[in-house]
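Reviewing the structure listed below.
What you see is the complex with one protein chain gone and the rest in place.
Now for chain A:
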Amino acid sequence: SEKKPREPQIPRSLIKEIFRHFAKMPVTRDAFQIVEKCSERYFKQLSNDLEAYTHHAGRKTVEAADLEVLMRRQGLVTDKMPMNVLIERFLPLEYRMLLIPVAVGGNKVIPCK
C-alpha cells in the first residue's frame, strides 16, 4: 500500500489536546474533525495575511512585527494586552526564553538583538 503525499498539518492528537484543554467539556469526534478543518483554513488565511503585511512593509521575509500587526488586527494584542503577556501566558518556558529578551550573567541579553 503506497501513501499518497498529504499536506503538512498540525498533528491531530495535538489539536485534540489543545482544544480539549480549552473546551473543558466533552467534545464529539465529528466536532474534532471540524476543528481540524478549521485549523487548516486558519493556516491558509494566516499565510495570506502575513504575505500581505510583509509585502506592505516592503520586505520579502516575514518578521515578528508582521505577526504582531496580524494579532492586533485579530484583536488578540491590544494596548491592554501586549504581545509579551500573551507569550508569557501561553507558551512553555523554552519558547519564552527564545522570544522574550532576558538579561543573564556576564552582561549578556538573550536573545541578542
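Worth a mention:
Convention: a residue touches a chain if its C-beta (ideal position, glycine included) is under 8 Å from a C-beta of that chain, and two chains touch if they have at least 3 such contacts; residues count from 1.
Simple rule for what comes next: contacts and distances are computed from a predicted model.
Considering only "Centromere protein S", "Hemoglobin linker chain", "Trafficking protein particle complex subunit 3-like protein" or "Probable electron transfer flavoprotein subunit beta", the record for the omitted chain gives "Centromere protein S", by its UniProt protein name.
Among A:58, A:92 or A:106, only A:58 touches the chain that is left out of the view. Residues 49, 52-53, 56-58, 65-66, 69, 72-73 of chain A touch the missing chain (whole complex, contact as defined above).
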